[in-house]
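Right, I'll just put the structure down here and ask away after.
The full complex has more chains than appear here; those shown keep their coordinates.
We just call them A and B in the order they show up, numbering each chain from 1.
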Amino acid sequence: MKLIFAIVHDDDAIELVNTLTDEGFGVTKLATTGGFLKAGNTTLLIGVEKEKLDDVMNIIQDVCKTRKGVISPPSPVLGATGVYIPTPVEVTIGGATVFVVDVDRFEKI
Amino acid sequence: MKLIFAIVHDDDAIELVNTLTDEGFGVTKLATTGGFLKAGNTTLLIGVEKEKLDDVMNIIQDVCKTRKGVISPPSPVLGATGVYIPTPVEVTIGGATVFVVDVDRFEKI
């Protein structure tokens, strides 16, 4: 048995929880903020049999993989002569930090 | 030293924290939602000496064991001809998912 601590973006958390649950894996969501991947992260606790660890890792990779996105930055404060035309900016979204630890003992009560 | 991650029902969390604290065990409550045992769960972090692991496991078993309960389901929206008589429904309450991991190093600062 392994216990996975997956720190993912809030944006990806719901899809990841749904996908893992659909596939029969137990997931617990812990509230999280900041750090590893800046603000807006969620830490998930996932218990998994050793033989299925790769399956879970693949799902996390699939849902959370780093990809390009485009955002329109908020308009800045302008001086009297300026006109602000928001320029969409390409950003990197997704990404996850995953720690797997060995479980000594597991009980379902 | 062992570190226990116990995912328990919100309903059982307070009693479990109180019982463990009374018995001298250190418990930290992490906010949790959903997954292993559906919504409304709390994850507890419990540090314990190896020799006392069974004591803690017994306390968790005792407080959180699965048992039958009865709830009155909320009344549904009724049509013009219907009268709703709530029927108490037997449900299973309690239950816990417990992961124990080995502690490499422990420091109290």
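Operating definition for what follows: a residue touches a chain if its C-beta (ideal position, glycine included) is under 8 Å from a C-beta of that chain, and two chains touch if they have at least 3 such contacts.
The model shown is predicted, which means the values in this text are computed figures rather than measured ones.
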Original post:
Quick one: 2 copies here, how many in the whole complex?
Top reply: 3
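Heads up, the rule we're going with is that only the chains that are shown with their structure count from here on.
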Subject >> Interchain centroid distance [CA atoms averaged], chain A/chain B, Å >> reply: 25
Original post:
Where on chain A does chain B make contact in their complex?
Top reply: 1, 3, 17, 21, 26-31, 45, 47, 101-109
Original post:
Hey, which residues of chain B end up touching chain A in the complex?
Top reply: 2, 5, 7, 30-36, 41, 43, 53, 57, 60-61, 64-66, 94-102
